[in-house]
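Excluded from the complex is one protein chain; the other protein chains are retained at their positions.
Read from first to last, the chains carry the letters A and B; within each, the first residue is number 1.
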Amino acid sequence: MDWESVVGLEVHIQLATRSKIFSGAGAAFGAEPNTQACGVDLGLPGTLPVLNREALRMALTFGLAIEAEIASECRFDRKNYFYPDLPKGYQISQFEAPVVQGGTIVISAGEAEQRIGITRAHLEEDAGKSLHEDYAGMTGIDLNRAGTPLLEVVSEPDLRSAAQAAAFFRELRALARYLRISDGNLNEGSMRCDANVSVRRRGATALGERTEVKNLNSFRFIERAIRHEIARQIDVLEGGGQVARETRLYDAERDETRPMRGKELSDDYRYFPDPDLLPVRITEALLAEARAEVPELPRAKRRRYQEALGLSAAEAWQLAEEPGMAAYFEAVADAAPPRRAAHWMMDQVAAALNRSGLDIAACPVPAAQLAQLLQRIEDGVVSGKIAATIFEALWNEGGDVDAIIAERGLRQLSDADALTGIVAQVVAAHPAQAQQFRNGKAKLLGFFVGQVMQATAGKADPKQANALLLKALRNP
Amino acid sequence: MAHAANIAALRHGLDAGEYSARELTQDALGRIDATNPLLNCFITITAEQALADADAADARIAAGNAGPLTGIPIAHKDLFCTADAPTTCGSRMLAEYMPPYDATVVARLRTAGAVSLGKTNMDEFAMGASNETSWFGPARNPWRPQHTPGGSSGGAASAVAAGLVPLATGTDTGGSIRQPAAFCGVTGLKPTYGRVSRYGMVAFASSLDQGGAFGRSVEDVEWLLQAMEGHDPQDSTSAERPATTRAAAAGMTLGLPREYWDGLDAGMAQCLQAATRELEAGGCTVRDISLPHTAAAVPAYYVIASAEASANLARYDGVRFGHRADAPKSLDDLYRRSRGEGFGAEVKRRILTGTYVLSVGYYDAYYLKAQRVRRLIRQDFVDAFGAVDAVVAPVTPSVAFELGTVQDPVAMCRQDVFTTPASLAGVPAMSVPCGFCDGLPTGLQLIAPHFEEGRLLALGAAFQRRTDWHLRQPSA
Partner (left out) sequence: MNQEVLDKLTRLAQLALAPEEARHALADLRAIVDLIDEMQTVDTEGVAPLAHPLDMEQPLRADRVTEQPARERYQAGAPLTRDGLYLVPKVVE
């Protein structure tokens, strides 16, 4: 039987504001339990919410970036349910009138680009955390996260595979980081994803019964959990059963989804307009401010990298994913050959960052120095190999590329006369190998190049050495 | 006798050194000690703190930087959060609750140098019209202690009527200031929604709750209003408006809504007629008007107030503050028993009603319907105020009833028939004493357009210049 899977994602993006969405408590990650929960976050009697302007601005920036409709007014509602990490017994969210409606995110998951519709994106407050480690047989509640601003992005059921879902999540994360509305840190839960999954016979138009899979917080888990859930549903249907509409939790350790307990009552959230908050007017001034924060977006960047800079699709993806990386790359590529810059970014720079555990923002080699270094390769002043040692020097000790070349005498020997002499010496010193070469053992050319390099401490221009060697070997 | 003086006289007495704030405070505390066992109008008496505050007030007066209320004794309804005294809301749920902060109203009065003597009795979570739902037993009416002082701000009205304090704060959601003021023969003002900050006022129904003032005269109430009112950035629904200033009463056109005669006791009707004649004699014109949707106010109010309350009271879950059941077996058991034990029957009825009108299948028929009715009721007032400057009306259908005689919860709700329309519309309204029926006081209700408290003060003061109902005092 041929099945088609239909997937929609709900992604919670934690917005990178300094304070909470409705209170003046700090919103930083990792504080001591309950030290960043103020009276409003704790739901103390008499406390009231006041909306953080920056959270709203970030939501608008996101909406503009995905070319959504932004209504002139949005509103906050209360979503009512009891849970110990939900202090007020309701979550302030947006139900009837979300800040962002519609819009598109374009993904490319191996195949051609695909447009994924966005149903809506709304602002809401995050809940706290339940710590299930044993506290004398009880659960501990930390409300530091309560009230952290979230932007919940809901996609249309336009995704057709687990891989596409993961690609969508990846694209959304890149976008959030580009827009500087979230740090996108998956380990700290800055982006969390639920998936609505159903399957139907290929060619059918009606949607099958769906399940909601919760707790998908990494690229790998999203793909694995959805793939697993699709397979489970197909098994159920092929076995003559029916898919039950339910919420399932992904268990990463066992790599399976299982029905969530205790959710049977939460089907009636009794949404109604929060009477503590008034309708939010989206003014032109606010929109202009939000628009000013939309930079060139990942997709446009990738296209430009490919079309204008001649990079491959994979190179463009890798360099455009992180805004910091992209900015550095562009600074280098501005003053050096772009393709060489791209290769160096993904090779030496990435490796060095990896080794030292640094972020590109903390890269000790200024982009201008790297550009200068790459230009010196281009100019034939140094070889790639020598350049790598200069890069290491720049990384460890800093300094100026040209100064390092001059001080350490690293300038490539491109003086043809000097090199011709050395080549002649090398050929003369290895008559047996020279004879073998002439008898057809062409790969011995590498041996001779190596000898020349050794004799010049690596400073010979390999291209020139090659040419001179060929000449010397063929015409003894 | 200082305790019978009005605020202007007290101010003069304090400033002239005729008596100190400490003496005024001691005098009031003595009368509270003597009378409270009978009237039960205070839940908490903060004698020690009051004397310290009085000494601070005396120092300010001596230093010549006293404000209008410096050294004046006041009392707070026990739902204004006070950092130095328990805030019980008349509930077992909060019987031991000590807020970690002051309500904005409390802070403003503290800054003004007013001396708070304690926290006044009230219906549990302000739900009730007789003070009988208080966990601490009902406050009593000083005119006839076997009768109700009204509710929910019954303790405040009783304390002012008995001369225990010259001023008291209260809150009015559907009549909770005006009805007890009428029952106890004092002046009570419910300002425009948004005039007085709700921050730190334990919420009953957020779109209706409004802090206000009790005093023995309109002039006294004006002193208190001016200290309470004003924009508060911590309350999103707080309005930015110029301070209240008294308008001119003479020449005003007043509307007497014909719907407000329905169900009015004959004796009450006579008082109302006599009062309108006094207003006419003072230079006002009184004409017949219609507020056609008046009859729908109580049901619409009940739906909206209960819906909001059902969410506002969800935070009382036994986890972070308030009553917690002993030895809970599970999370649900903790919730159900903590809330079941902590809340009284009336609060539970409202929570269940609010849950009902918001739940799937009933939301449109009840909650949305009530909101549509609310718009019609507000429009009634807007239309009326196109033709008249203010509305005159009864406050209650009858005088204070005997405690224990109104058992039916629905009959109790109907007590609010003349007060809920102004609450739903958000317009300011005031009750001034206008006579006696069967030896118990009755009130005249004055209602003005949004933020036109100045008209109420002018009309009320003009009325009180022509009458002496407000000067009558219950016999000791």
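Just so we're on the same page, a contact is a pair of C-beta atoms (placed from the backbone, for glycine too) under 8 Å apart; a residue touches a chain by one contact, two chains touch by 3 or more.
What you are looking at is a predicted structure, and each value in this text was computed from that prediction instead of being measured.
Engineer: Thinking of the whole complex, not just what is shown, which of A:143, A:243 or A:297 touches the missing chain?
Structural biologist: A:143
Engineer: Among A:52, A:190 or A:233, which one is in touch with the chain left out?
Structural biologist: In the complete complex, the chain left out is touched by residue A:52.
Engineer: Just one of B:274, B:345 or B:471 touches the chain that is missing; which is it?
Structural biologist: Per the contact definition at the top, the residue touching the missing chain is B:345.
Engineer: Among the options A:122, A:192, A:232 or A:270, which residue touches the chain absent from this view?
Structural biologist: Among A:122, A:192, A:232 or A:270, only A:270 touches the chain that is not shown.
Engineer: Take the complete complex as the reference. Which residues in subunit B touch the chain that isn't displayed?
Structural biologist: The missing chain touches subunit B at positions 96-98, 100, 193-194, 207-208, 233, 236-237, 239, 293, 295-296, 298-300, 302-303, 310, 314, 317-322, 324, 328-337, 339-341, 343, 345, 348-349, 351-353, 355-357, 359, 365-366, 368-376, 378, 408-410, 413, 424-427, 450.
Engineer: Could I get the residues of subunit A that touch the absent chain, sorted low to high?
Structural biologist: 17-19, 23-26, 31-39, 42, 44, 50-56, 80, 82, 84, 130-132, 135-143, 249, 260-262, 265, 268, 270, 273, 275, 277-281
Everything below uses one rule, namely that only the chains that are shown with their structure count from here on.
Engineer: Counting only Cα atoms for the centres, state how far subunit A is from subunit B in Å.
Structural biologist: The separation of the two C-alpha centroids amounts to 56 Å.
Engineer: Considering the complex alone, what residue numbers of subunit A touch subunit B?
Structural biologist: Contacts found on subunit A: 39, 42-51, 78, 80, 82, 84, 87-90, 139, 141, 267-268, 270-272, 274-278.
Engineer: Hey, which residues of subunit B end up touching subunit A in the complex?
Structural biologist: Within the complex, subunit B contacts subunit A at residues 79-81, 87, 89, 94, 97, 99-101, 103, 198-203, 205-207, 233-237, 307-308, 310-311, 313-315, 317, 319-321, 331, 335, 355, 358-360, 363, 367.
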